Structures are given as structure tokens and as C-alpha cells.
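Shown below is the structure under consideration.
All protein chains of the complex are present and in place, except for one that has been dropped.
And now, chain A:
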Amino acid sequence: MSQSGTAETAGTPAAPPQPKGFAALGLDMRLVGMIAALFVIWIAFAAFTDGRFLTPRNIFNLTIQTVSVAIMATGMVFVIVTRHIDLSVGSLLAVCSAAMAMLQTQFLPDLLGLGSPFIWIITIICGLIVGTAIGAFQGWMVGYLTIPAFIVTLGGLLVWRNVAWYMTSGQTIGPLDPTFSIFGGINGTLGETVSWIIGIVLTIGAIALLAQSRRAKASHGFPVKPMGAEIGLGVIFAGSILAFIWVLNAYTIPERRLERMFEARGEVLPEGLVMGYGLPGSVLLLIVIAIVMTVVARRTRLGRYIFATGGNPDAAELSGIDTRMLTVKVFAIMGALCAISAVVASARLTNHSNDIGTLDELRVIAAAVIGGTALAGGIGTIYGAILGALIMQSLQSGMAMVGVDAPFQNIVVGSVLVLAVWVDIIYRRRAGL
């Protein structure tokens, strides 16, 4: 090859030297950088708050505050990867939340009777339908009517926010159905035992995946990482998952609350009993969504076409991919995720308020972009977007805890977004991506 490097013109199969030490893990350096940034932020805030920032209680709160934005950020990855943008997610969340609030507090109790056990599930299904339909409609305008996504969703930002306002007459709607409220976080934790079981299942799953991937590669005769590196990775995964569960279990339910829980069941709180909250249901929901979205991105044709279209829309079309229908699907997924976020966000507050989800579009886009999604399209990861959401939320909560004035909080978050993208541009240039 006249244009390629000397190693190839020599004609000998010059296998690259086996990387040693940390490099042997074969980790995405971007991911390592983000995790390092997250730890720096956490340690800095812990230092400023005498360690209060890293208590189990605060980490628990941090995770349940991140869920709503993180769920939407996974969908925003697909939207941005296909070179579009969705500015309407905050308003879409509001309209889904409003529809679900009205359903479960006014229409369904009239229909099924107050306290019917079907209210929560019918509500959520209807919410999902509303979100998916609105998303698909916006995607149709982008894909088939070829109106730029920026304009369609900028219009949507205004339209859906005010549809929500009209539906509820601007009132706060609540209290929501008790079963529905389980998805909010603190009202729906799984307890210590179940949390440990889930942690162990996730750990076994992660290790099985590592082993399976290695076997598949070896069976085709592809190069594999050294065994030590695979074991190292397995230890890191297992350690992170179990440590996370341990922290959430270490946040114990206050004694007064525990007493009330036992009273409600007609029992008396045994002396000296301590119970941890464990994994919140909303966080489990996020984990499931993250796994599903990652599988869609990496292992399905839909995901492959999303990334191909983002990398080169003309090439995708010439390969027989229906890019217009793909756009509809991507926005429909975004809409469905907005509906799920609406469940989590309104359940966490146990009511629907008129300003729910305000400015979420900016948080969601920032999370995806900080997480390494390139606005030029074609590049982005689900785990990156979730980490991005966690970094943003950590900054916001940390500054609130330190006592930074509200205007300065927003100034810092805005500046960090711009800075993160600049660092990313430099990284990509150096890495030659």
C-alpha cells in the first residue's frame, strides 16, 4: 500500500506489542478520564463539607436526583448521534407528567374507583403512549417533512409545555397514586436483601459477559487481552457494583420513619432494629434502561443504522437504510424515555407541578455531550451520557451543599459544559478520531 505505514509495506504481519500494565485493560481512555473527573469533584466537595458530601445519605440522594435526567440522556445520545437535537424533552416530560397526573387523580378514580390497584399501570401505559406518539410525530416532521430538528423541537418546547399547562390549568396535581409513587426513589427502595441479590446478579452477569466475549473472540482466532487483564477488569466491575450496593444499604431508614412503617403494618418496632434503604426502584429502572439502550446501540440493526446514519447519512441511504423512518424511530424512543422520566420525576415529588422538567432539555443535552456524544454525529455512548448526568448532578448538589449562591451554581455548570466540550475536542484531535 503506497499510502500506508512502513509496517504494512514490509509485508510481515507485524503484530502490535502486547500492552502492559494499565493499558492492557484495554479501557476506553475517555471513560477513565470521566470517572477520574467525577472522583476529583466528589473528593473536592467532600473536603469542603467535612465529608458530608460522601455520606451514604448524600450518595443515595445524588443517585435518585440523577435518574430522571440520565434516562432522557440515554435517548438524547441516539438523537445527537443521528445529527439531530431535541430541545423539547423538558416540555415533553411535563406533558406526559400532566397527562398521567390528571388520569390517576381525576379520570381513573371516577372510572375504576378510588384506590383501584390498576390505576398506576394504566396511567403509566397511557403516559408511554402519549410520549411515544408525540416523539414519533416530531420525528415524522424532521424525517419526512425535512424541517430541521432544531426548529421542530424548539416549537415543541413551547407547544408541549403549554399543552401541559392547559391540561392542568397550571395547578399542582397531587397527591399521586401510592403505587405510582414507588418509582420516585425514596418511597420505593428495595431493602438490603433484595439489593444484595440484584448486586450479585449484576456482578455475575458482568463477569459472564466478559468471559463470553473472550470465548467468542478466541473461537474466531482474534487477538484477546492477557488473562490477567480480564481478571483485573472483572474485579473492577464486581467491586464497583458491590460497593455501590453496600453504600446504598448503609443509608439507614431513620428510626421515626421505621416506627411508622411498622405501625402501618400493625406491628411494633423491635428494639435496636436497623434497616438500610437499599437500591431505589428508580435507580434499578435506570440500570435496566441503560442495559437495554446499550444492547440496542451495540447489538441490534437499529443501533447499527443509527450510528451509520450519523457517520455518513448518504452512505447509509445508499446501503438501503430508510433514514427517514429511522428518524421517526429515534424520536419515538426519545419520547418514550421522556414519559418514563416523567413517571420518575413526578413520583419523586409525589405530585405534578406546572414547572416540572423546566430546563431539563439543557441538562439532558449537557449530560450527553459531557458524556462524549459528538454533536457532529456518529459518536456517543450510553454509559457516557449517564456518567455525564451524574457529573452534572454532583456539581449542582455539591455546590448547593457547600452553600454557593444559586446564580453562581448555574454559572459554574454552564462553564463546565463549555470546558468539557473543549477538552473533548482536544482529546479527539490528539487521538486522531
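Heads up, the rule we're going with is that a contact is a pair of C-beta atoms (placed from the backbone, for glycine too) under 8 Å apart; a residue touches a chain by one contact, two chains touch by 3 or more; residues count from 1.
FYI, contacts and distances are computed from a predicted model.
As stated in its UniProt record, the chain not included in the shown complex is "Ribose import ATP-binding protein RbsA", which appears among "Response regulator receiver domain-containing protein", "Ribose import ATP-binding protein RbsA", "CheW-like domain-containing protein" or "DEAD/DEAH box helicase". Among A:Gly310, A:Gly357 or A:Gly398, only A:Gly310 touches the chain that is left out of the view. Contact with the chain that does not appear here is found for just one residue of A:Leu145, A:Met227 or A:Leu318, A:Leu318.
Along chain A, the points of touch with the absent chain fall at residues 1-4, 8-9, 11, 13, 216-217, 219-222, 295, 298-301, 303-305, 307-312, 314-321, 378-379, 432-433.
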